[in-house]
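What follows is a single structure, and I will ask about it in a moment.
Of the protein chains in this complex, one is absent; all others appear in place.
Now for chain A:
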Amino acid sequence: MRIGVVTFPGSLDDGDAARAARIAGADVVRLWHGDPDLHGVDAVVLPGGFSYGDALRCGAIARFAPVMETIVDAARGGLPVLGICNGFQILCEAHLLPGALTRNQHLHFRNRDQFLRVESTDTAWTNNFTGGQEILIPVKNGEGCFVADERTLDQLEAEGRVVARYIRGNPNGSQRDIAAITNEAGNVVGIMPHPEHAVEQLTGPSLDGLGFFTSVLRALAGSTAGAQAGGHQ
């Protein structure tokens, strides 16, 4: 299975995301923001960092990158896409996910290991977890406060689209402690903390992050077994 990892100018965690996908067992394809070709990948990770220097708003400029135009179309067609941190911000700006990520309520950058509760295992990126599973992965953001209007929040909850919630402390003031959400189809997931930094004993607080990457491999294996082989493009 080929997982594409996009590099924008200002991406920081593309290397770690590629490494995490590799450790999970994927073939990794590095994608470049200026190249609209997805090179036949089966899934895409939008990594953390500060794409285009966070000019204007986080993710606002990246949304219009040539690679994003292709990814938005492919995601609407079912391509699994995981946006981590800045990647989550880009997915919201691209309207693939509802809501927005705003300045942390306390205005401080937060960098710590964070407990989450996985609440939806029906997505392409979380099917290898068990419902209610508590995981520990790093969080590091300045603009991670998830906001949406009450109707959207209620809808996310009612449809089981809150993928993970902060527990034992909310690091940024996110409404309803939301750390990760998914689209209606469950192929697009945005998460503010960093699973790609928790895939090895030596460098992470746990190996819990690996589950996101093994989940998509499992989802892809299932979809190619059940459907005709063929690209997503």
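We adopt the following convention: contacts are C-beta pairs under 8 Å (C-beta built on N, C-alpha and C of every residue); 3 or more make two chains touch, one makes a residue touch a chain; residues count from 1.
Everything that follows uses one rule, which is that contacts and distances are computed from a predicted model.
Participant: For the chain that is missing from this picture, which UniProt protein name fits: "Ascorbate-specific PTS system EIIC component", "Amino acid/amide ABC transporter ATP-binding protein 1, HAAT family", "Phosphoribosylformylglycinamidine synthase subunit PurS" or "Anti-sigma factor"?
Facilitator: UniProt lists the chain that is not shown as "Phosphoribosylformylglycinamidine synthase subunit PurS".
Participant: Among A:86, A:104, A:170 or A:187, which residue is in contact with the omitted chain in the full complex?
Facilitator: Final answer for the missing-chain contact: A:104.
Participant: Where the complex has a chain not shown, which of A:60, A:136 or A:167 is the residue touching it?
Facilitator: From the options A:60, A:136 or A:167, the contact with the absent chain belongs to A:60.
Participant: Since one chain has been left out of the picture, which residues of chain A touch it in the full complex?
Facilitator: Output for chain A: 56-57, 60-61, 64, 92-93, 98-100, 102-107, 147-149, 173.
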